[in-house]
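One chain of protein is taken out of this complex; the other chains stay put.
== subunit A ==
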């Protein structure tokens, strides 16, 4: 099995995992869901888009893009939840 085939298998498995995790209550759930999304996005970048063959700067920029979006969404979600609980 080649790298892109394993990447596809991982993407399907992670999608099923995120569907399962979404039903779990608790503060860890949003972070886990978005960590899984980030792992999937980086898998697409590495194996399908072959960004590993681009320069270090591009690899870093695109990884930072994925991590920054997921961290921003998770951060807003968690902070808003804490405000709602306090209010």
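Just so we're on the same page, a residue touches a chain if its C-beta (ideal position, glycine included) is under 8 Å from a C-beta of that chain, and two chains touch if they have at least 3 such contacts; residues count from 1.
Rule of thumb we're sticking to: contacts and distances are computed from a predicted model.
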| item | value |
| --- | --- |
| Which of "Response regulatory domain-containing protein", "Nitric oxide reductase NorE protein", "Tripartite tricarboxylate transporter TctB family protein" or "ArsA family ATPase" matches, in UniProt, the chain that is not displayed | "Nitric oxide reductase NorE protein" |
| Touching residues (missing chain, whole complex) on subunit A | 2, 4-5, 7-8, 11-12, 15-16, 18-19, 21-22, 30, 33-34, 36-37, 40-41, 44-45, 47-51, 53-55, 57-58, 65-66, 68-70, 72-73, 76-77, 79-81, 83-84 |
